[in-house]
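Sending over a structure as structure tokens; questions will come in a sec.
Yeah, one chain of the complex is gone here, protein chain that is, but the others are all in their spots.
Entry: chain A
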């Protein structure tokens, strides 16, 4: 997290002070969400699709060992190598070993959240390798030394002027801030990198067990270049990201692109089954698949198992009132929005991430839109219970966080609260509950002026709050 404050409330404060972010996040949300709803309308029976997609994902998880075994055998049959990595360090070591064996000097990457999760770039660079992100958004934030702020649109927080500045620096001359000029520059610059790179590293949207294939979804085509030009292709997948057969692939892909951007299908869907065959003169000569656990198996068999159904479409971010207000970086982890709020504490523990399950108003919009029917807001409640039970969160904190969740999902109130003061003098600060909170919460007393939320009268809400306090105390 370069340049990001360490505490949750610190990050929120930073995000709220960022003009571009406050403009760009709602804009992106509206655009993607509108696309998703239109795509759902066009299908006419979205609930049937969601039911089936959810069943497919649940079935795959229930039989994960069997399908992973089948996948591995088929990748090998296709002439590829499979590496099972229990931890992030294992995965990184596999990549480093391959890079060393190949005497690699440069690596080109296409967007992969899993590689963010294992902080791969940092480790590769530490070994003196040149690492280039090739997705345009990722390239921009790599130059800016930042992290993605949205699953689908990683650089939404950057203005064109900022992009022009970053690119001009690389170009060594001043570039105009026209989209076409900037894209053309990126095309030429990255094309050169592609042609020279020794290794291409990609994520994996889905693997198909029955044929040992991996599927990459992209609009720009950088995933194709990454997996075609370098001599070696390494794909890294979260161990849950597979489907039994091509029939199931149909359903999950149909859901993924529609939920992510509203597209009926992405520009490119590329299915690779091992390295180039005899008689091919393009495509990688060597293919490696790294299957990553990194805390995922710990989630199996728990109340949170369903979170592993996630296909990383980002739809839950696009409907979340809290995400709208604070943006992706405030969540602090690799994954943001409702899915991040559920996943990050599972991967990294409550100690540092206890606020995340409260970065939600529990309005349930995320659960309603999720294409694989993960009960996201139920899982957030589950987290809250577990946090209290395990002694990570006191009732005061719990209360403060709830107020926070409420306020952040009602931006006008939030702004009002900030304006009307009580800054840093609030009751919460006196209680010593949270260091950064009160400045932002702007005095919990102002919640008394809250208008009625859509689904619940304030009285009801307030009553619940009080009962909640009594119960948990």
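The working rule: contacts are C-beta pairs under 8 Å (C-beta built on N, C-alpha and C of every residue); 3 or more make two chains touch, one makes a residue touch a chain; residues count from 1.
As a working rule, contacts and distances are computed from a predicted model.
Among the names given as "L-lactate dehydrogenase complex protein LldG", "Aspartate carbamoyltransferase", "Ferredoxin" or "Putative transport system permease", UniProt records the absent chain under the name "L-lactate dehydrogenase complex protein LldG". Of the candidate positions A:66, A:127, A:176 or A:390, contact with the unshown chain belongs to A:66. Screening A:249, A:334, A:363 or A:400 against the full complex identifies A:249 as the residue touching the chain left out. For the chain left out of this panel, the touching residue among A:116, A:135 or A:355 is A:135. Residue in contact with the omitted chain (choice from A:92, A:163 or A:388): A:163. The omitted chain makes contact with chain A at the following residues, 24, 27-28, 31, 43-45, 48-49, 51-52, 55-56, 59, 62-70, 72, 78, 81-84, 86, 134-137, 140, 153-156, 158-160, 163, 179-180, 182-183, 186-187, 190-191, 195, 210-211, 213, 219-222, 224-225, 227-229, 239, 244-251, 253-254, 264-277, 279-283, 291, 293, 297-298, 300-301.
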